[in-house]
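My questions will all concern the structure given below.
Every protein chain but one is kept in place in this view of the complex.
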Amino acid sequence: MTKVLVPTVCPYCGAGCGFFVSVERGKAVGMEYMPGHPVSEGALCSKGNAALEFLRHQDRLTTPLRRRGEGFVRISWEEALGLIARGLGDVIRRNGPGGVAFLASSKCTNEENYLLQKLARLLGTPHVDNCARLCHAPSVVGLNRTLGAAGMTNPIPDIGSSKCIFIIGSNLAENHPVIARWVHRAHEDGAVVIVADPRETPTTWMADLFLQLTPGTDVALLSGMAHVIIAEGLIDGDYIARNTRGFEALRESVRSSSPERISEITGVPPDDIVRAARAYASSPASSILYSMGITQHSTGTDNVQAISNLALITGHLGRPGTGVMPLRGQNNVQGACDMGALAEFYPGYGRSDDPETIRRFSSAWGVPALPKGPGLTATEMICAAASGDIRAMYILGEDPANSDPCSQKVHQALEDLDLLVVQDIFMTATARLADVVLPGAVWAEKEGSFTNTERRVQWSSKAVDPPGEALSDLEIIAAVGRSLGIDLGSPDAASVLAEINRTVPQYAGITRERLGEGGLIWPCPDPHHPGTPILHSAGFKLADGRASIVPVRYRPAAEGPGREYPLLLTTGRVAVHHNAGSMTRRSPSLLRREPDLFVEINPADAFPLRIAGGDPVLVETPRGGAEALARLTDRVKRGVVFMPFHFPGTNRLTSEATDPEARIPEFKVSACRIVRRD
Amino acid sequence: MIRIDLRLCIGCLSCSNVCPSQNILRTETAEERRILWKRCREECDLCVEHCPARALSLVPFDEAVPEPEASFDLVACRICGRRYATEPMLRRVEASLPPSQNPEWVRACPTCRRITEAERATGEMVAGRLKRAPGWGGAE
Partner (left out) sequence: MAVYVDIRRCIGCRSCEVACERVHGGRGHVHVHFVGDSASVPILCHHCEEASCAAACFSGALHKEGSRTAFEVEKCTGCGLCSLACPFGVVWTEKIAHKCDLCEGRAEPTCVTTCPANALTTDFDLLSHRARSRAARAVATGGRR
């Protein structure tokens, strides 16, 4: 019996590991590893290993559905498309195209995201965004401003050549496990590993120096390090003079950030701040790896800029073993952003309020005009839905009812819409609120390109057909466009990629023919260009070629512990689950290993509350309450508690405060209280 | 039919597993294992052949002989208390070990054995990590 091995890109995280789906008689019967993959070298984490479990889960959506009362009835594609066309048409007639908002999917392909933002903008609405808003929006905004490009500056294998790896606000051992092999390799080659996190995690196990800071104090820590580096003359004066602008302002702004003062704010001993600063600055090649612990704050953009500052004043950019590395969560959040499924950017990061960008795309898409941005962001769309400014939403592969903060408000807002269309693979909490549900395809059921956190574009091939009447998301978007009188071209991934080659400069040379094993790393400006693994080796793509050093001031998080809510809640992930859990909670191997929502409490906090390990407790914040099982552990310091957000409930609690620029919610810091439930 | 020397039976259930006619029944609770050898007319001798304790033999069918029964209290793991094996089986394992082995671990259940091994294997490393508690710098 001939088994065909189809190369695919893992649908889970931004590491973008490859593996083969084994197909026999049209069915996915197994998986094989891909030893030649540049990042994973054949490895695959527990989520990837369980990927086939959700592929044919009985909950898969297989037909279009229409709401009837509290439930749904099956309808034909024709009827579904008709309902959508009529519904959107009504809203546009009454409220103008600005009454419609689109949420693109960081799990769908580049081609699908490109086509969705094109559909939105051709329809006349500027409101298109994706869940990057909830995770790396500060990186997109901050790094574009400071370095001129938003993405990991060096590829993952390059971490293996680093001599000092500073991991802050990232639990990569659980969330990007294959990166651990490169950290280990570097460590064994003599690298120093520094990890800053409020919580002890398998990532901190890798550390030579563990800085257990209080949640929300990252700018203070980074300013303290900058202070030491400047005071001890560890800056790279040459590099600063040639490549940057703004150093003096930074020097001034960190003048008072002495280790002693910073220690008071962060809870990190002054000696460790000094040690970390010295190690980072004086190693021949240092890299900074960061993720949600940096971005999911009301000061997220500042946090990112502070990181960028450290790299710029020490010259740790543009060379092997250096870099600023935002570790992006979703398999294609980088791609969704590159494809302009963002409120403030068109594909390729031309600003959506820039007349030249608008002119260029109007010309490319053959229309006289396009809406001027910035549109509403993902979080603002929800508020606008609640206030009535947005009357219809089209949501592709996203679950804001679970992923956004303050879940009750999100539910209410989505329910209040005149029309909610959700295109997804499962009946998520968001889909449950929809008027029309469209069944999409998972990674193995379609082909297209995905861009991982390294800016590496890889082609994933189709292994099996989607179940029932489900279609590839590309086909669905094209069909929706047709029913609205908008011609999006042929729903063939290779053709859409060809258009992307023409309209997105960074992807110009990333053609279908060239996307073999290993992929290509953008910018890739022409078909003979080998791609650009390391950014910024020859200056920065900003005015006069210089990076911007942007001084930032420490501001405390929006919410702090008080009398009524005396504990600090921070959220995060665990190794066997992924984000809102729609895929992993339907994978028995994974769910069995982490079946319930839990809250980590330090024993010193638990004892006075008479809480023992395993007790059901109620966690409450000013937003509401959620039930969880108590886990007593020293991983969190006194005063801090931790909950994973893979289960509904955690985001009922989280704060609505957002970063003023990037508009990312402050998931990482909420004030809470805990009581036993019995 | 089957005859069993109950003094030799270790309660391993091999005979029950191999019997093609389901003549050897067993029930198990958290604390006890019971075995019942029913009167049988078969002469297949699979049970005799596969009994590790050579406790079984075949004798002519006799209605008058009562069907033998055995019951074993399951031994509790010395670490977690879960009952996991019969005493004669544990004794037999202890007797079968190569002389170099210290058989203390036999009286722990498989799960606790794994946990013990995990603690042993990581002991030194954990001590290093704990010493290098928040803030303490040090390579291991």
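Quick notes
Chains here go by letter, A and B, matching the order in which they are written, and residues are numbered from 1 within each.
The rule is short, and it goes like this: contacts are C-beta pairs under 8 Å (C-beta built on N, C-alpha and C of every residue); 3 or more make two chains touch, one makes a residue touch a chain.
Every value quoted in this text rests on a predicted model; they were computed, and no experiment measured them.
Every visible chain touched by the undisplayed chain in the complete complex is listed here: A, B. Shown as candidates are A:236, A:634 or A:661; the residue that touches the absent chain is A:634. The chain that is not drawn here is touched, among residues A:8, A:40 or A:472, by A:40. The chain omitted from view is touched by exactly one of B:8, B:65 or B:125, namely B:125. Listed by residue number, the positions of chain A touching the unshown chain are 31, 33, 35, 40-46, 48-50, 173-174, 177-178, 180-181, 184-185, 188, 190, 192, 200, 202-203, 205-206, 208-209, 275, 279, 575-576, 589-590, 593, 633-635. Residues of chain B in contact with the chain left out of this view: 12-14, 17-18, 50, 52, 85, 89-90, 92-93, 96-98, 100-101, 105-106, 109-115, 117-119, 121-122, 125-126, 129-130, 137-140.
Going forward, only the chains that are shown with their structure count from here on.
Separation between the centroids of chain A and chain B, computed from CA atoms only, is 51 Å.
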